[in-house]
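Only one protein chain is missing from this complex, and each of the others stays in its spot.
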Amino acid sequence: MLSKVLIANRGEIALRVIAACREAGLATVAVHSEADRDSLHVRLADQAVCIGPASARASYLNIASVIAAAEITGADAVHPGYGFLAENAHFAEVVQECGLTWIGPPPGAIKQMGDKAQARRTAVTSGVPILPGSANPLTSREEAVALAAEIGFPVILKASAGGGGKGMRVVADARALLHAFETARMEAERAFGNGDLYLEKYLDHPRHLEVQILADAYGRMIALGERECSIQRRHQKLVEESPSTVVDEALRQQMCAAAVAAARAVGFTSAGTVEFLYQDGQFYFMEMNTRIQVEHPVTEAVTGVDIVLEQLRIAAGLPLGPRRRPALRGHAIELRINAEDPVTFAPSAGTVTELGFPVGPGVRIDSHLYRGYRVPPHYDSLIAKVIVWGRDRPEAVRRARRALDTFLIGGVKTSIPFHRRILEEPDFLAGRLSTRFLDRLLKPEAGT
Amino acid sequence: MLSKVLIANRGEIALRVIAACREAGLATVAVHSEADRDSLHVRLADQAVCIGPASARASYLNIASVIAAAEITGADAVHPGYGFLAENAHFAEVVQECGLTWIGPPPGAIKQMGDKAQARRTAVTSGVPILPGSANPLTSREEAVALAAEIGFPVILKASAGGGGKGMRVVADARALLHAFETARMEAERAFGNGDLYLEKYLDHPRHLEVQILADAYGRMIALGERECSIQRRHQKLVEESPSTVVDEALRQQMCAAAVAAARAVGFTSAGTVEFLYQDGQFYFMEMNTRIQVEHPVTEAVTGVDIVLEQLRIAAGLPLGPRRRPALRGHAIELRINAEDPVTFAPSAGTVTELGFPVGPGVRIDSHLYRGYRVPPHYDSLIAKVIVWGRDRPEAVRRARRALDTFLIGGVKTSIPFHRRILEEPDFLAGRLSTRFLDRLLKPEAGT
Amino acid sequence: MLKLEELCQLIRVVAEYKVGSVEIEQEGVRIRIDGSPVAATPLLTGSLAPASLVSAPAPPPGQVLEGRSEATREADEGGLVFVTSPIVGTFYRAPNPEAAPFVEVGALVRKGQVLCIVEAMKLMNEIESDVAGTVVKVFPDNAQAVEFGQRLFAIRPA
Partner (left out) sequence: MLKLEELCQLIRVVAEYKVGSVEIEQEGVRIRIDGSPVAATPLLTGSLAPASLVSAPAPPPGQVLEGRSEATREADEGGLVFVTSPIVGTFYRAPNPEAAPFVEVGALVRKGQVLCIVEAMKLMNEIESDVAGTVVKVFPDNAQAVEFGQRLFAIRPA
């Protein structure tokens, strides 16, 4: 059994975990850097310990400090939130070695899913589809063409050592592939001192879909349906929703089964998310996040399940609350409000001089803001999550607009105007989404 | 059609109406007293007009000022919120005479329901049960006994001119009635110069149940189920929930039909509430409130219907959104947080020095607070409504506790500790409620 | 002497109005508030400010504090008196569009003299001067909407 939980995090997720602990009757310990002394999580927890200076490396990422804080407060469990140490298997092991309960998956599961190549192999052996491609570096143009023909065009050539577009080529047919192969190899050779190339099926309008998993220590594992997270800027999700406009009940069942199979293969317990790419009726395993996610509230809104509370129950050795995959009711959308310039996306630290939270039905605000709060420049720029629920998607969209229009934040720039624009986009309203959605939206912006 | 709505109110309900207007695409005008210059509704509206000094009589109740504010801003409709001018039929008439749209019921319906005696007669002629009693002053002890025998004991004697308990007697049988009659008459005579008595069925553990009504201009009227509002202190509701633990689907259907019948009898449109007393399987019409109510969010939470948005639709001449009485899904509870001493109930004006709103699933906060806000001493003490929703009542109660435990308000005293106590009461948890609920809870308190 | 709440309010006023400094000495009590801003004063970002009805420079935040800050102001500005609107309505400088204004800047007015009209609900309300003196400034434009308490005229008492 648990009695006192240390929350190794800050910001809204620290508040969220404290709230769940309160509901579960557990005492809480907040840890904080010197920059976060005046944060709400410090005020809200039963106890608070300053664990280091502003720098995350010296505070929230400082394993020794976090463990020492647990020791001196007599905490018997650690919840890592997301980010920081949440997917650090070593930290999870240290927590357990110190006799504390780790509120998360087994360290072994974190490790296996943390190694992306191993995670893909796990998916394959579990019968979960991955994006088809070459397992090893290509030895010749001819091998590349043969493999591409097997996979189906278009395909993408990538440098094994690479990144940043160097040695990368999207090709539409065999002729183009033959043409591109040597150039790409030379480019890779020059850029990385390694000309090895591999090849993968190319998705030109993929969706990012993910499935929420909950699993207890008694072998019960359920999926809570999907989240659509295609609206991303540089792999940072900005808008998430559930259900996805592209997933029907048959597809949902397939994806949930695949997610459960992958999670079972690593002996997963606690809460986690299996991420897929989706295009043209096919889904492909990308990776598994072995922690609570920023966007978990949309799933809570359509299922009624309190995912963080379930994490606590599971860690305490209790069986899962829900007995089977719940139906998704209505439609939920989350908007991640960041303290940043809505045009340049430059972070905007500063003092919140004015604040008014939205009111009215179907709106949930998870935020650590208060008027007078100083957004520190040291951490990520998420300052509030606006989660709306409607009986259907159009109602959820209307409520999302209303919530943004009535969310007053003064003193720091926020992404609200940018989010507001997204909510007017015809493609968004029609549910025509892909990870390229924002590319189109941001292009004209560059000119202004 | 509407285009710009003046909100003749302040506080959380002003924010609530502004939010609904935003969602409906309507521009908004806030009015405010000098004491409310720094209020959020002033900031949130498209325009704001100072209409008088702090005193409500000279500002929010000043019809000429409110109308003048509509004139100079070009507003074409007025939403009165609750309290202040909301049930003032004269104000509604002036609004209409000035060519503005009144977002509320027809003035005639307000008048008919505002006169409590007439409202009871309306109920009787509509076939809606009222508490049985004497229609006219009793002429003799014998008449009293005969009537009491017909109604059934216990009954209560009340002075026609009276109040404050003078001339009031609860009697359990004919013998006691005979005994009490002359004493009560003399007491009334002495206290009010008028010894007339009447007699009514006495309910010793009544519940306050009410039914939310929506009606459009095309004759469609629906009930949105009941709210249980028995937890009151001096007729001030403190906790409301929906559904009621005592109402099953058969009773709900009867009460909804009765509410619709009473509302139809006065040609009601817009949003309103029919209030009943309930005891031992019987319900009795009390009165009808011809306005939006403080506790409307619990109905929104279990039906998904945005009641204020429906008011706007109806006023704009659109048909009602919902087509039939919706099923009540899950369970919702509202806690009215007042700025008052949780023990003495003395109002606590002052500056909010610290503020942190609850986060997590199933919680909605309608509040005009911000850190640094000064709670003015001039108006009612409601500073926040906490509305929670759960899949069932126990979950809603747990979430309500969590919300209160994580709601940080510093600088003013609030009713949160008192509400928190209610949420632990065995009778509350068992759903054993009556308007006497708080009597028992407050009695031991008096001694401390 | 001042109560704490009053003192805090004073500081707020000093800060909000960016006054240089305030000193109060009374019955052996001395209070000095140095208003030089320590850093940038926080302000509300443009986009959030409501499209306020009134375009005059003074209004919303200012007025609450007027009564209180007048003492300072009187010293600085030579003891001006402000005539404010007792009602919400439309401000007219003349009895009708063809007529000359009731008063111009520089005019001498006597106590009780009509300064303007504020129209509300079709009623023309004449606003009288509550002081004799010289009109120094007319705040609203003609036919402009005015709120309760909004400054209409500044008058230097005779």
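A few points about this structure:
Letters A, B and C name the chains as they come in the text, with residue numbers starting at 1 for each one.
The rule we apply is simple: a contact is a pair of C-beta atoms (placed from the backbone, for glycine too) under 8 Å apart; a residue touches a chain by one contact, two chains touch by 3 or more.
Because the structure is predicted, anything quoted here is derived from the model rather than measured.
Of the listed positions A:Arg43, A:Lys111 or A:Arg185, the one in contact with the omitted chain in the full complex is A:Arg43.
Here one chain is not drawn; of A:Ala14, A:Ile67 or A:Ile213, the residue touching it is A:Ile67. Across the interface with the omitted chain, subunit A contributes residues 29-30, 34-35, 37-38, 42-53, 59, 64-65, 67-69, 71-73, 98, 372, 374.
Here is the rule we go by: only the chains that are shown with their structure count from here on.
With centres computed from CA atoms alone, B is the chain lying nearest the middle of all the protein shown. The distance from the centre of subunit A to the centre of subunit B, each centre being the mean of the chain's C-alpha atoms, comes to 43 Å. Taking the mean of the C-alpha atoms as each chain's centre, subunit B and subunit C sit 40 Å apart. Averaged C-alpha coordinates give centres for subunit A and subunit C that are 54 Å from one another.
Touching of two or more other chains is recorded for residues 354, 408 of subunit A. Shared contact sites, meaning residues of subunit C that touch two or more other chains, fall at 48.
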